[in-house]
Structures are given as C-alpha cells and as structure tokens.
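A protein chain is absent from this complex, but the other protein chains hold their places.
In order of appearance the chains are A and B, and numbering begins at 1 in each one.
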Amino acid sequence: MEISLGLFLRLNYLVAITLFLIGLHTMLTHSNLIKKVMGMNIMETGIFLFLVSIGYARQSLAPIVDQGDGVIYANPLVSAIVLTGIVIAVSTTAYTLSMIVKLYERCGTLDVDRLERLRT
Amino acid sequence: MITLFGVGCLVFLVVCALVVARTRDLLAATVVFAAYSLVMALVWQQLQSPDVAITEAALGAGITSLLFLLAIGRTRRTEDEEG
Partner (left out) sequence: MRHVPALLLLLMVAYVLFLTMAEAPAFGVVDVPSRNLVVDRYLDPDPEETGVPNAVARIIFDYRAHDTLGEATVLFVAVGAAAAVLVGRPGPFATRPVTGTDDPILRTVARLVIPFVQVYAVYVITHGHVSPGGGFAGGTILGGSFVLYLFVFGPGRAARKLSPARGEMVEGLTALWYILVGLGGLLLGASFLANAAAGFPLGVPGKLLSGGAIWLIGLGIGLKVAATVANLFLHLAGES
C-alpha cells in the first residue's frame, strides 16, 4: 500500500523512465535507421518530462511573473533548459535524417545489418 | 497535475511510445509519433510550462514529424527489407 502510494505520487518520474527505456530499447534492438532516430526522440522526451516534472510544484502557476507576492511559480530554469533541449533535439534529428537519406541513395538500404554486410 | 486527465495523458504517452516501437510501418509510426508529441504538449501545459508546450507543439509535433515524413518519402516506407 505504502509502496503503491509512493509510486503513484511519483507517477511522472515513472512515466519518464518508462519512455526513456522504451526509446533505448528501440534504439538497441531495431536495425532500421529511421526507427532508431524515432527511439532517440522518445528517449529525449522522456528526459524532458523528468526535468519539467522536477520544476513543478503543487498549486504553482506558469512562470509569467505578474501576480504579486505570495504565489508559487513553476521553476523557469528547467523550462529554459528543456526549451534549449528541444531545439537541439530537432537539430540532431535533421542532421541524422539527412545523412540517412544520403546513405539510402548510395546503398539502397536502411538496415544496419545489410549495411554491415555491404562493407565487406 | 495529479488529475484524472493528467494520468490519462501519461498513460496515452506510454501507449503511443509502445506503438511507435512495435509497428513495422514507418509512416504509421510517424503519425503516432505526431500524436505522442501533441499529447506531450498537453502534459507540459498541465505541468505549468506553457513556453515548453508551445515549442513542443511547433517543433516536436510539427517539424520533427515532417522531417520523418520527408525522410520516409525519399527512402522506403516499411521497416522490413524483402525487396
């Protein structure tokens, strides 16, 4: 009972870890390159969910500071970090996908195992 | 955040991630990924981070999905390689 209540109070962290693990599993076990990039994106959103959950406090408001004193705001620092992280995630996705497209044009496959065999 | 709606959003996220991981059709995975990102934006809003929410809705759901769409359009649609 106590454990289940503790888990429920940390549900956001639990979901963040689950998303991270699903993404990691996708990256490790799938041999398709585009699927690996999707797994990477899911991993990243898992990390972002963990960070933003840390910044949230019960009864807190969005960090637009115009409500006077005595109000709890959500932590703006994690929002700024996650904002940077989302932009960097899109940058890496764009670069990786363009390399994958070029690789397909040259080799005609997206499968890592086949690419490995092509090399030899 | 611990509302029925919030918990439902989190469950939806996990289900979407599993579907993205399991489906062999990359185009279907991309569509589910866009839905995943949109619900993620809802979760950011529930967590009182509207700046992150609006950025996620534009960059995560919009640009990332379109990038996958174009990459699939220039390569192949299925994950299995039989021909």
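Everything that follows uses one rule, which is that contacts are C-beta pairs under 8 Å (C-beta built on N, C-alpha and C of every residue); 3 or more make two chains touch, one makes a residue touch a chain.
Remember, it's a predicted structure, so these values are computed and weren't measured experimentally.
The chain that is not displayed touches the following shown chains in the complete assembly: A, B. In the full complex, chain B contacts the hidden chain through residues 1-2, 50-51, 53-55, 57-59, 62-63, 66-67, 70-71, 73-75. In the full complex, chain A touches the hidden chain at residues 6, 9-14, 17, 20-21, 24-25, 28-29, 53-58, 60, 62-66, 68-69, 72-73, 75-80, 83-84, 86-88, 90-92, 94-95, 97-99, 101-102, 104-108.
Criterion: only the chains that are shown with their structure count from here on.
Averaging Cα coordinates per chain places chain A and chain B 10 Å apart.
Here chain A touches chain B in the complex through residues 8-9, 11-12, 15, 18-19, 22-23, 25-26, 30, 32, 34-35, 37-39, 41-42, 45, 48-49, 52-53, 55-56, 60-64, 73-74, 78-79, 82-83, 86-87, 89-90, 93-94, 97, 100-101, 104-105, 109-111, 114, going by the rule given at the top.
Chain B contributes residues 1-2, 7, 10, 13-14, 17-18, 20-21, 26, 29-30, 33, 36-37, 40, 43-44, 47-52, 55-56, 59-60, 63-64, 67-68, 70-72, 74-76, 79, 81 to its touches with chain A in the complex.
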